[in-house]
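Taking it in order: structure first as structure tokens, then the write-up.
A single protein chain has been omitted; all remaining protein chains appear in their positions.
Labels for the chains are A and B, by order of writing; each one numbers its residues from 1.
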Amino acid sequence: MLTTISLSLLVQALINGLLLGLVYTLISLGLSLTLGIMGVVNVAHSTLIMLGSYLALELLQRLGLDPIISAVVAVPVFFLIGVLLERLLISRVARTSQTTGLLVLFGVLVVIEGAAILRWTTDTQVLTVSYTNASLTLDGIAIAVPRLIAAVIALALVVLLDTFLRSTLYGKAIRAMAQNRDAARISGIDTDRLSLLVFGLATATAGIGGVVLAMIFPFDPQDHYRWLAWAFLVVVIGGLGSIRNTLLAGLLIGLIETVSSILFPFQYVYFIVYLLLVVALLVRGQGLAGSQSRAL
Amino acid sequence: MMRHAADVPAGSGRPSPNGLVADTSAGLSMRGVTAGYYSHDLVLNNVSLLARPGKVTVLLGPNGSGKSTALRILYGLLRPRSGQVLLDGREITAVPPHRRLALGMALLPQGRSVFPELTVQENLEIGGWLLMRDRRRLSAALEAIYARYPLLKEWRQKQAGSLSGGQQRLVEIGRMMMASPRVILIDEPSVGLAPVIVDQVYEEIARLKEEQRTILLVDQNVRAAVALADYVYTLEYGRNNLEGERGAFEDRLEALIKSWLRF
Partner (left out) sequence: MSSALLERVATGARWRSWLYRGLGAAAAVGLLALLGVLIPLDWVTTLSSVFMYIMLAEGWNILGGYAGYLNFGMVTFFGVGAYTAGVLCTQYNVHPLLTIPLAGSVATVVALLVGVPALRLRGVYFAILTLIISFLTQVLVTNLGITGGASGIYMPALPFDAFTNEQIFYYAFLFLMVLTVLLAFLIEHARFGYALVAIREDEDPAEILGVRTTWLKTQALLLGACIAGIAGAIYAFHTSYIEPQGTFSLDISIDVVLMSLVGGLGTWQGPVIGVPLMLVTAQVLRILAGELPFLGTALPPEFDRVVFGVILILVALLAPSGVMGLVRRVRGRRLTV
């Protein structure tokens, strides 16, 4: 009896971990894209995720829009935010100095976080929709419906982006730019415009990520650092240049989180993730430097 | 006939190859270009060059004389502080590199420049980026390249980074030829390659010459370059030094190379 319960508990934890892992992959994609392709460490990434959550909240409260629809709305909105950020800030610094870029993006982080507190206060928010507490039960294994929906949206985006980068000419050009920017330029690719596209896409995934996270977790303007750490961990473990590896890393982090939250009190999960990130950065941080150094 | 840059009367502006009035409306040229990466030193100081249409023009000089910088400026990868770059009489100094293919120009850069994690075919497709809106022309260009370089067709599914240095060079040439450029800038084509491959690269350049393409070749491999040249320029300390027809250089090669070895 005991063994069947703990077995089903384990299976449930595994399924939950994989579902969460898909969501973690989604929130890491943007960070991986900007770092891998443009060499920009976007520390403001998680504030964009947080804005995505508030977009879902506003759309739900004002227009009664389901977060599933908000995820679609987030695409153009956040694409535009990303394009503006790239044009106004990133394009001016990214290529001169990575550390100047970092300072600017810390500034962006501070501005967005401060503005979010001014607008929405530090109160914790929850998205409540009809299926918030619904769950599917199968053989004693319960799966929360919001997690399932969040995971499906995340999976769809991961597949879509992977296909885009692998199979379309634009995707190939983006990968070419990541591998050798100057060689891409002399082949006729307008790398400045392509960078706009990349940053727009990265920001759009952050926005959708925020909508999707809001379906499963409460949020406030300040707890986004957690997602910054989670996303960095996924990127550092998964490496740059392959969405499939990012997916594997995301699933791994999802599993680590659910398994360790069974074994330890929840706050230890933060400790474990931060510690893992410190170790991962020490082990392969510099190896992530990417191919930006390659130039004519 | 070979002349010293100092022989050209000061203030006469552009150099006049052959002592004739140069037809500056044709070919690729650079006029009075001054350039440098830092404010306190100049890599190029008032340099003028002309790559005449359908000819091979070779740019020689010791290490650090500014040859590669001249090429970067001609292709728009670097902006000169003063001076102009002209293509068939039209000023293109400020045209960014990604627009140059559309003008019929192409650059074969020094060292490895393939996209290592793309397949050979994907590398070629990037070379055909200008045709991206026209799938049919793109695949026609691809077929033409495969016909021209059958080896590339064999390797087309391989990752470019997995090929040898010489094979990668062929991918780079194929990628450049996707746009079938009229004016080709080549930077140190033989650096880091095995001697057998080097011969093949020069054979390919000879073929490009036969096809009446305008070629500007920057090279350390003086003998091989001069053998292909119609006209030769040399740079020293970032300034025009000697220039003239190939014939004038062939017998002075030894002395020239020896003088550069002092640097």
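Methods note: contacts are C-beta pairs under 8 Å (C-beta built on N, C-alpha and C of every residue); 3 or more make two chains touch, one makes a residue touch a chain.
Not measured: the values here are computed from a predicted model.
Taking the complete complex into account, tell me which visible chains touch the one left out.
The omitted chain makes contact with A across the full complex.
Of A:104, A:157 or A:183, which residue touches the hidden chain?
Selected residue, touching the omitted chain: A:104.
Contacts of subunit A with the missing chain: which residues?
Subunit A touches the missing chain through residues 41, 43, 89, 92-93, 98-104, 106-115, 117-118, 225, 229, 232, 267-268, 270-271, 274-275, 277-278, 281-282, 285-286, 288.
Definition applied: only the chains that are shown with their structure count from here on.
Taking the mean of the CA coordinates per chain, how far is subunit A from subunit B in Å?
Centres of subunit A and subunit B (C-alpha means) sit 44 Å apart.
For the complex, which residues does subunit A have touching subunit B?
169, 172-173, 175-176, 179-180, 182-191, 241, 296
Which positions of subunit B touch subunit A when the two form their complex?
Against subunit A, the touching part of subunit B is residues 72, 75, 77, 96-102, 106-107, 109-111, 113-118, 122-123, 125-127, 129-130, 132, 175, 179.
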